[in-house]
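Shown here: the complex without one of its protein chains, the others still in place.
Then we have chain A:
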Amino acid sequence: MSGGPPKALQSTGPHSLRDMPHPLAGSSSEEAVGGDSTPSPDLLMTRSFGDKDLILPNGGTPADTSSPASSSSLLNRLQLDDDIDGETRDLFVTVDDPKKHVCTMETYITYRITTKSTRVEFDLPEYSVRRRYQDFDWLRNKLEESQPTHLIPPLPEKFVVKGVVDRFSEEFVETRRKALDKFLKRITDHPVLSFNEHLSVFLTAKDLNVYKKQGMALLTRVGESVKHVTGGYKLRSRPLEFAAIGEYLDTFALKLGTIDRIAQRIIKEEIEYLVELREYGPVYSTWSALEGELTEPLEGVSACIGNCSTALEELTDDMTEDFLPVLREYILYSDSMKSVLKKRDQVQAEYEAKLEAVALRKEDRPKVPADVEKCQDRMECFNADLKADMERWQNNKRQDFRQLLMGMADKNIQYYEKCLMAWESIIPLLQEKPDAK
């Protein structure tokens, strides 16, 4: 289900969320955020109702009565038509605090999801729930089903080979946490996806499993219709821009794959280099024990090499934890995008098939039958959504890669700076004249 145009939101302009009490929550609400600052003029009216009047069920509209025509709320409504940028964002989500749960059947990790929002859809200004990877996977599937015309961000890899990677190691959990955080942030940045009801439930429900079971009974309608195309009708011609996107994604994924392999190879070579360094340094130490005047210089060199080894280890760890996963995410992203493109093709094919069927029937209808029109609508919506998402994706991709590659350069610079410092610091030691005997 495509989200409709966003509802008018209670807003008082660029206040920080913490300063704004939720219009539906009075001072008696335990979940109220902040609350010591002076409320905006728009809220004054609601506040004066008194405590009991403010405890309203979800979906109530007292917010709407507070000067909807005020200039600031109008402005905000307009601004929401554009991409949500930092200043007008009203939904903030963070993933943190991983915890291990040991049960009889299994052991797993949960993450804390903290949501802060002024949106009307949310009863409370702040939520804190615990979710595990399964839940994220469920959310993503639901989003794909309910928003098939949009690009859904990827999740970090689901399966890990047991024995090779420790699912509970700090590094693995941290890498995953960052990826899950990125996942939710991408969704909440999206003007359409961020209003999806499954997302809201995911962010707010105390017990997700209950909701999951309910949801199972109802199969979404739209998803079904797009899944299978009968007849295998071939696409007449793909619009140029989508063909171009398809080609781009193919090459893009290829190049990323190559970069992934190169990065892995570099890390492998660096680790082997590290192994040799760890043998190399101590030999100087052994030598220094044999000498007299040369003892300190040799010991100094040994320590220096040790420092360089440590710096190298930090570099390889960083690259493994921060660089490779993001690269892989983008490969997954482009894979899922390709399948959305295929769906678009199917929708277009369906429309063209219907159109042709009508033409063949040679019925003398003045206008196109309703279902064909519906198909055309669906196709045009799909094209529009996809186009918009592609642009936003390209932008984000550029920023993400800029950050990723600058980060890689940074880590290498830091490595060399650490080594430089180590070697420069022993020069005076090496140049020291022995004490006159």
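By our rule, contacts are C-beta pairs under 8 Å (C-beta built on N, C-alpha and C of every residue); 3 or more make two chains touch, one makes a residue touch a chain; residues count from 1.
The definition used in the following text is that contacts and distances are computed from a predicted model.
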**Message:** According to UniProt, what is the chain that's been left out of this complex called? Choose from "Large ribosomal subunit protein mL50", "Zinc ribbon domain containing 2", "Cell cycle control protein" or "Sorting nexin-4 isoform X1".
**Reply:** "Sorting nexin-4 isoform X1"
**Request:** Give the residue, chosen from A:T107, A:S169, A:S339 or A:N412, that touches the chain omitted from the document.
**Result:** A:N412
**Item:** Chain not shown: contacting residue from A:C103, A:L240 or A:L290
**Value:** A:L290
**Item:** Touching residue (missing chain; options A:L203, A:L298 or A:V326)
**Value:** A:L298
**Message:** With the missing chain put back, one of A:E197, A:E276 or A:D317 would touch it. Which one?
**Reply:** A:E276
**Prompt:** Given the contact definition stated above, which residue among A:I109, A:V173 or A:I259 touches the chain not shown here?
**Reply:** A:I259
**Asked** When the complex is taken as a whole, what residues of chain A touch the one chain not shown?
**Response** 248, 251-252, 255, 258-259, 262, 265-266, 269-270, 272-273, 275-277, 279-280, 283-284, 286-287, 290, 293-294, 297-298, 301, 304, 398, 401-402, 405-406, 409-410, 412-413, 415-417, 419-420, 423-424, 426-427, 430-431, 434
